[in-house]
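With one protein chain removed, the remaining protein chains of the complex are shown where they sit.
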Amino acid sequence: MTEGDSSSADFYGRFPSKRAGSKADFAKLEKIWCAPTGWQYLTAVSNNYIGFYYLSTAFVFFLLAGILALLMRVQLAAPAQTFLSPAAYNQMFTMHGTVMMFLFAVPAVEAVGVLLLPQMLGARDLPFPRLSAYAFWIYLLGGLSFFASIFVGLAPDGGWFMYPPLTGRIYSPGISADFWLLGIGFIEISAIAGAIEFIVGIMRTRAPGMSLDKMPILAWALLVMSVMIIIGFPSVILATLLLELERAFNWPFFDATRGGDPLLWQHLFWFFGHPEVYIIFLPGAAMLTMVICTVARSDVVGYPLVVLSMLATGFISFGVWAHHMFATGIPDVSVGVFSAASTAVTIPAGTMVFCWIATLAAGKPQLNAPGLFSIGSVIVFVTGGLTGVMVAFVPFDWQAHDSYFIVAHLHYVLLGGMLFPLFAAFYYWAPAVSKHPLSDRVGKWVFWLMFIGTHVTFFPMHLAGLMGMPRRVYTYLPSQRLETLNFISTCGSFILAAGVALFIADVIRNFRFTPGDGNAGNVYGGGTLEWLPSGLYSTRSIPLVVSRQPLWYDRNISRDVEQGRYFLPRSATGLRETIMTSPVLAEPQQLLVLPGPSVWPITAGVFTSGFFLLLTVQATTAAVTSGVLAILSIVIWLWDTDRPISTKSVDIGEGLYVPTHAFGRMNHGIWATIALLVVFGMIFLMALFSLLFLWTNQPKFWIDPPSFSESTFAFVSGFLALALSSSLRAILRRTKNVPLTVCMLTIACALVIYAQYADLTTWREAGLAPWASGQGAIVYAIMAHQASLIALCVIVTLYAAGRSVAGLVTRPTSVLLDICVLIFAYTAAQGLAGGAVTRLLGAIV
Amino acid sequence: MGTWLSLIGPFIVWVAHFSGVYLAAEFAVETLNIVTPILTILGLCANAYLIYRARAENLWTIKIVRGGAFVSSIAIIWQALPVYV
Partner (left out) sequence: MFWPVVLDPAGPNASEIATLSWLLIAVVTVVFIAVCVALATAVFGSHRWKRFLSHNGTILTAGFAAPVVVLTALLLYSLVITKSLSLGSEPEYLRVRVTGEMWWWRVDYLDSAGHQTIGDANELNIPVGKSITLELESADVIHSFWVPQLSGKKEMIPGRRNILHFSADKAGTYAGQCAEFCGGPHALMGLTVIAHQPEDFEAWRTRRRADPPPPKDDLAKRGATLFLNSGCAACHVVRGTSANGEAGPDLTFVGARKRLAAGILPNNRGTLAGWVADSQAIKPGNRMPSYPMISAGDLQAIAAYLEQLR
């Protein structure tokens, strides 16, 4: 059924159906989604479990990084203390920042998404449950081993921003910086996996009728966040890879004496690093919005404005990265441009604040724990936002930059924009996952301790910064007269910690995670779908959505949903499944069959982590073995998905038949592949930016690139590969001949490999070596990126060949070949673009 | 997809303007005085066109497009200022 087709709207009138769902169907549904027992907890892939594991792990990292913060506060309580050595302090502030940003904040908001999003959208699970499981396991294993480095004194100590040359191999010999680069680099895989999952989930698995203007705000925020992740994270992945190549193989990307530039790192890092703040903030703001709606008993006032603000923030936050570099001497006009964008990005935030105030004013706000936390968030966030406006203005930033003023600013923003909303969310949504709600009385105490603690800790830091206290200092001198302010801050940090400790006590006393055994239910009276009565299968039937707060709009909806009077009140195929809907109007299009529990995501997670960690300790053979095993595990996990199904179309209720497969652009696998290619494309784009940057900043290290005529073979075979894979798209639409397609893929594979080989040869003949100069380093890095895509091409070709031999590729229902062709076309195009740009820059003088 | 493009259109315009002005400021300062006014006028016109184009959409989409075009235009004007100040 296509978008806007009126036939589905006619069907909507038949719901809720007159006839309730049968008991037998219900029993079957429960059995298909049954709770794991014993070891099965490790192989569970359902969002109810993975989401909970994910959130608990993130919270543990929050506590660990918090303890580091307390130790640092003790060291700074008085001047010239020796409680921590400079070496220990430097490791601790590096770990505090890194763990809070990479192992707590981003995973925590993603975890909230995994846990709540499917239910909020009326889906039975996320579209790629095994991918969520894999993402969780690499995050857990990678995170824990990364954190463990501090116990053996090997933790990275170059700051969470890892500026070279301090983190290069001259000033940071040893493996501590490698822990950061490889450890954090690969944990980003899990963030990206989650993002791809959310994009497809939010666009395609919403309950029927949930058009864009009826989407819960959290879904909007997670959608914007996910797109920001696939645009922003590739930049830090590239940066970490380049720095690791410099450290391991002496490729001078950031070495100014050999045609590199330390500023390149800062551009790449902050192109990710600043959007990162909004990646954390947007879901926080959305949780806040939803909690405020419920405690005020009012729908969001200015819903379009909130959505607009989130879209605006998502975009404009990519134009502010260099405000971390105002003092580096970058050209005046660019400083001004970034200052303007940094000012512009505050406007949507301001609009959102007034939407929250309006929503509170429109109802009768209750001052329960979630209510207090959300009002507190607004105050804390506004404080941080306003100091953010101050530092957007360049001259003020020249004073405030890298001082404690910034420490105050960023903690206010992150606590108000993410931590307080998260605690509001803990209290608000705990009844959705726990058998008992958390204690509202204790919650109020937790709030006041945390709220007072926050101000006592961080407010004096503004003043300390203006008094000249730089950031990242392990001590200060009595002559600086900073002791009183710092002592107050230290006291405050313990008040804040007391609040968190009390929260933990509350959790231990009241929180009981028993997803198979019901939950406390809608304690606060929320109006969105996650408050429908639910089990491991999510809701008994998937409701028709006609308003933004369905539970407030229709008092009978919970009963009707539970009696199976809406969509899909059973399992149509006997497997786990959910409804796929259209991206704008959410009209039912397809039944999506979901994979069930499997041991392979966790195995793949273990071996992926093994690969990176063994690489860190330079156990190359073991690392490669582990890497191969990781790929094998992923192949095996994929092997039993995408199976031919005998039923071609099924009744999802009231005689509305939808197919069990989707073709071409409708297919969720194609969507995910496109998202993945965007990630590769962004890495490529940032590599081209690096090339341009080094070329303009270090031209004297540049040699003449090989001419286009010398590189004819490379370009011709590249074009052939591109032409072949593009024409395959057209061919695939007509033919069902699988072996022929696989053969042509193999030829395309050979062509891209040859093109790459020819490209490499011409550069070597031109006399460029990767360790010779910045140009050599970046040109070879671009080729290495191409090589990794080619490796992916080889793997998917082998996989496609294997599956077609096993008879598992049935045209036209399987989209495996379409996915292969997409990857090939992209690879060939990227190879051509890379070859052309590396030759063009330098040819023009 | 059309609806989606309408929704984010004004911000795509902003991205184009930002990238143009930034790349000129960073890598080709001498072109800045020509590039900036051209891009700014183009950007503002593009936003006006997007508002015009969206008139057939539903009210909700129109609101988002109008608001987006407004924010995008303000940001565009602001980031052209440093060239003239």
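In order of appearance the chains are A and B, and numbering begins at 1 in each one.
As a working rule, a contact is a pair of C-beta atoms (placed from the backbone, for glycine too) under 8 Å apart; a residue touches a chain by one contact, two chains touch by 3 or more.
Source: prediction; values computed, not measured.
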Determine which one of A:I175, A:A248, A:V382 or A:L688 touches the chain that has been left out.
A:V382
Touching the hidden chain in the complete assembly: which of A:G159, A:G516, A:P533 or A:G842 does that?
A:G159
Check the options A:L154, A:I175, A:I357 or A:A766 and report the residue that touches the missing chain.
A:I357
Residue positions on chain A contacting the omitted chain are 85-87, 90, 157-159, 163, 165-166, 171-172, 256-257, 261-263, 298, 301-302, 305, 327-329, 332, 335-336, 339-340, 343, 346-347, 350-355, 357-362, 365, 367, 375, 378-379, 382-383, 386-387, 389-390, 393-403, 463, 466-468, 470-477, 480-481, 484-485, 698
If the missing chain were put back, which residues of chain B would it touch?
74, 78, 81-82, 85
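Rule of thumb we're sticking to: only the chains that are shown with their structure count from here on.
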Using the touch rule from the top, collect the residues of chain B that touch chain A in their complex.
1, 3-4, 7-8, 11, 14-15, 18, 21-22, 25-27, 29, 32, 58, 60-61, 63-64, 67-68, 71-72, 74-75, 78-79, 81-83, 85
Going by the contact rule set out above, which residues of chain A touch chain B in the complex?
212-213, 304-305, 307-308, 311-312, 314-316, 318-319, 330-341, 343-344, 347-348, 583-584, 692, 696
